[in-house]
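Missing here: one protein chain of the complex. Every other protein chain is in place.
Going in written order, the chains are labelled A, B and C, and every chain counts its residues from 1.
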Amino acid sequence: MGNTFGHLFRITTWGESHGGGVGVVVDGCPPRLELTEADIQPDLDRRRPGQSNIVTPRKETDTVQILSGTFEGLTLGTPISMWVKNEDMRPAAYEEMATKFRPSHADYTYQAKFGIRNWQGGGRTSARETIGRVAAGAVAKKILQQRFGVEILAYVSQVQDIAAEVDFEQVTRAEIEANIVRCSAPAAAEKLIARIVEAREAGDSVGGIVQGVARGVPVGWGEPVFDRLEADLAKAMLSLPATKGFDIGSGFDGIRLTGRQHNDPFRAENGRVFTTSNRSGGIQGGISNGETIYFRVAFKPVATVMHEQDTVDVTLHNTTLKGRGRHDPCVLPRAVPMVEAMTALVLVDHALRHHAQCG
Amino acid sequence: MGNTFGHLFRITTWGESHGGGVGVVVDGCPPRLELTEADIQPDLDRRRPGQSNIVTPRKETDTVQILSGTFEGLTLGTPISMWVKNEDMRPAAYEEMATKFRPSHADYTYQAKFGIRNWQGGGRTSARETIGRVAAGAVAKKILQQRFGVEILAYVSQVQDIAAEVDFEQVTRAEIEANIVRCSAPAAAEKLIARIVEAREAGDSVGGIVQGVARGVPVGWGEPVFDRLEADLAKAMLSLPATKGFDIGSGFDGIRLTGRQHNDPFRAENGRVFTTSNRSGGIQGGISNGETIYFRVAFKPVATVMHEQDTVDVTLHNTTLKGRGRHDPCVLPRAVPMVEAMTALVLVDHALRHHAQCG
Amino acid sequence: MGNTFGHLFRITTWGESHGGGVGVVVDGCPPRLELTEADIQPDLDRRRPGQSNIVTPRKETDTVQILSGTFEGLTLGTPISMWVKNEDMRPAAYEEMATKFRPSHADYTYQAKFGIRNWQGGGRTSARETIGRVAAGAVAKKILQQRFGVEILAYVSQVQDIAAEVDFEQVTRAEIEANIVRCSAPAAAEKLIARIVEAREAGDSVGGIVQGVARGVPVGWGEPVFDRLEADLAKAMLSLPATKGFDIGSGFDGIRLTGRQHNDPFRAENGRVFTTSNRSGGIQGGISNGETIYFRVAFKPVATVMHEQDTVDVTLHNTTLKGRGRHDPCVLPRAVPMVEAMTALVLVDHALRHHAQCG
Partner (left out) sequence: MGNTFGHLFRITTWGESHGGGVGVVVDGCPPRLELTEADIQPDLDRRRPGQSNIVTPRKETDTVQILSGTFEGLTLGTPISMWVKNEDMRPAAYEEMATKFRPSHADYTYQAKFGIRNWQGGGRTSARETIGRVAAGAVAKKILQQRFGVEILAYVSQVQDIAAEVDFEQVTRAEIEANIVRCSAPAAAEKLIARIVEAREAGDSVGGIVQGVARGVPVGWGEPVFDRLEADLAKAMLSLPATKGFDIGSGFDGIRLTGRQHNDPFRAENGRVFTTSNRSGGIQGGISNGETIYFRVAFKPVATVMHEQDTVDVTLHNTTLKGRGRHDPCVLPRAVPMVEAMTALVLVDHALRHHAQCG
């Protein structure tokens, strides 16, 4: 259960780290959208391991194949099935995980829930699962861009305690992609990279914040009550591995202000309504108000570290475990396309829902 | 759309601030649970306005009536329909809202989305909508308590910049309910109340943090990938009015730690597995690990303030608006039962889902 | 579970025969539709008992009240809650049902499933549950008529072995409503009525066929694969109490033809495509083709008869039971608005879905 996301633009992901592969089925995509693997692969390349020396060195090209749902380069309106074969599988590297639960991973909870788990590379809990999301997200981003002129971006804004100042209204994709940590502020980026390298060298890991941005969302997307836009974004982000928090607009910092200080005044100009500040984060009452949507996602430090740690084995005896093999000191640079993908999936679903009821 | 929450224990709320009333239909409740209005009313009393001098003074008893789904004091397994009549309706008090959009409210977005809105008391965007959630949550809490021994609590842990130190493992409902701000630390509570009174006297408002806690959740609840327990909690919390953020376990603060510092070591004792720290917040890989679940919810300051503010009218001309009538300086004390309700709704749904697939 | 129907235009019904009342919440209705109780009541009047001497004589006016979702006579786009109070409750009349399972009713299966049942008047299994459907269906019919020019009709086409010849392309609502059995062929109607009266006088009951018709459905509604228009219609009809079968277009009779005989040839005229026969019943590949949709629904004879019948009591001992009190010899005339309602609910949901993906 729980492997499907969305109401009208609905994706179902499948696959384990080790096994036939990982993939996604996208149902509800509008017909006649130009779509080939070339639209998908760039985001998978931004997500894949081994793209720089500050992320996990797993060696996979993650080449996507579209198996259905398109015809002569256009979407059919039928399910789009996409998959990526698993290549760099080394079950032997994970043998200790067959008998020991990695601390702060999902080994123990999966075992307890299902009475079984694929311990090779984390199985379904592997970040490889996000390949399906990123592939589907690339489709969603294309629809948003082409149909609605909506631009989705994400970038790393903090590593541990080092924060970067970035203007979410102005930042460009080119600036973000200009360095390996995907932080558009060059000076800060250097510091963030240095901190990650430091962690890698210490056999340790670090977490931080990815900022998500959606510019150009028209007023009116989102549903009252449970399926508020920010509620669906929160769920989308907290469904990504290693996330611990989400806030939107003024977020956790906004509580320091009073109502008078916090409110966003409305102004009108030439029949267009806007707000002169944007503490609401582009959403009011669960519905987009036409301002830029921006939010933060907290990622904890990667759980696998190259040090001995206390844990328990499958016979429920105390033991220790030390991370071996591929060391991923920081998930943030690779999380950027994941945050973009989930943002796009939420927005395109709400675009269709809005269109259905109020269009 | 969007007025239904849950997959197996499913609630649908309805109603506007002004109109016939507000209510909820609960579908999927297990049969033969003892249930009468007396199980519901206490939480509605904790939610209702006018219960103390630091919340909105709307005068309503909010008396719940169960219309279906029970027989001779037991649930039937059929839909439980509950409603509360609207009483203290004064549309005249809201007349200015017919023509002006309140800043940082949902007036403008509803108007833009639907081309119509019930401007009386905020209509569907009124906090009265949460009556249905709190009523349904009371049913969910009872099931969790009786069937699984799970205890759900929430309390106010911060108002503006004043934080209270509370031990989420030990705090009791009695301690929380001992004061009007619902903060179990008596010394801090006084300060929180003082700050709210100050805001009220200034015609202003304040926000803060409600902490949610679930103790006794067995290992194994939650689904991999999209319907992770923390993802559903995040959505549940961000679906509450005035919320801007959610974090779980170490949350936004946890990113300052390295992986070595952050990981929760497993230990086993007498065949029981536990962690010696709980930065995971009781959830790993989206599935409960048997430790206490705890999380924070950020509420922005109430948008209605008793001061003139810039805004726009329905003809899209610039104007100003000043809050009148009932002034609610702080939503936090009344948000406590809302957070409890949403927590319980998420957990009972996942309890049933777990039972269905793995039970 | 199972009390919600629809994906975008979604209804949730609640209520037992005896208890606070019965009702429905409609979520997803487009905003700014003119809607008052006057749009709903006529269909409830066609559904209610006691409207003629050939249906059950339960004495209830079934007066509907709209509790939410409208404002100044227009829908808001928020949930529309409608309810009807229960009035003519006589639990005493059902006391024997507290201890005995009525043959071919749902008493035994409910008891076995839930371990409890409201035996008064059949509880949730009572035909009173369809009040919510008919009320919601009236909203759906209005949308279909106003927005799309789609007309929904149903009529009784057979009682036991007596069939009426009716041209589904030409029949009008006025012709159908011209007699108490709701069969537009006057000569046949007399025979159908006579057969029902005969059954009533014998303390027995009869079943038959209700024909459903949707005229003016544009080409393109319906989804490939699982949510085919005819699949959703089949589910909708088989979800009505006492139904045993559904067929569409040529249906069960069509299997006698060969492919050459059965196929509907396409023709084009002035840029409009049509078929010169309509054995497909207006749907091809799950999607409407612009021709009239027509289908049959088989209703079994009413299970309650005024004769002693073998059955079992709640202690699982053999006994007998004889129907007492209100005798309903035939459900068909009252089933007509139910079939219309379910047809409209399916169609409006698919209209919105089509609009969302392909509009």
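Just so we're on the same page, contacts are C-beta pairs under 8 Å (C-beta built on N, C-alpha and C of every residue); 3 or more make two chains touch, one makes a residue touch a chain.
Since this is a predicted model, take the numbers as computed values, not measurements.
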Residue touching the undisplayed chain, where the options are C:Met89, C:Ala194 or C:Leu238: C:Leu238
Omitted-chain contact residue, chosen from C:Gly137, C:Gly212 or C:Gly281: C:Gly281
Of C:Pro57, C:Pro91 or C:Gly251, the residue in touch with the unshown chain: C:Gly251
Subunit A residues that touch the omitted chain in the full complex: 1-4, 8, 10, 12-16, 19-23, 25, 27-28, 31-32, 65-69, 71, 74-81, 83, 113-118, 123-124
Touch residues of subunit B, complete complex, unshown partner: 7-8, 28-31, 77-78, 224, 352-353, 355-359
Residues of subunit C in contact with the chain not shown: 1-5, 13, 101, 103-106, 108-110, 112-115, 124-125, 129, 158, 160-161, 199, 202, 204-209, 219-220, 222-228, 230-239, 241, 243-252, 254-268, 271, 273, 275-276, 279-281, 283-289, 296, 298-305, 307, 309-312, 316-318, 353-354, 356-358
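The rule we apply is simple: only the chains that are shown with their structure count from here on.
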Of all other chains, the one whose Cα centre sits farthest from subunit C: A
Interchain centroid distance [CA atoms averaged], subunit A/subunit C, Å: 46
In subunit B, residues with contacts to at least two other chains: 1-4, 13, 113-115, 124
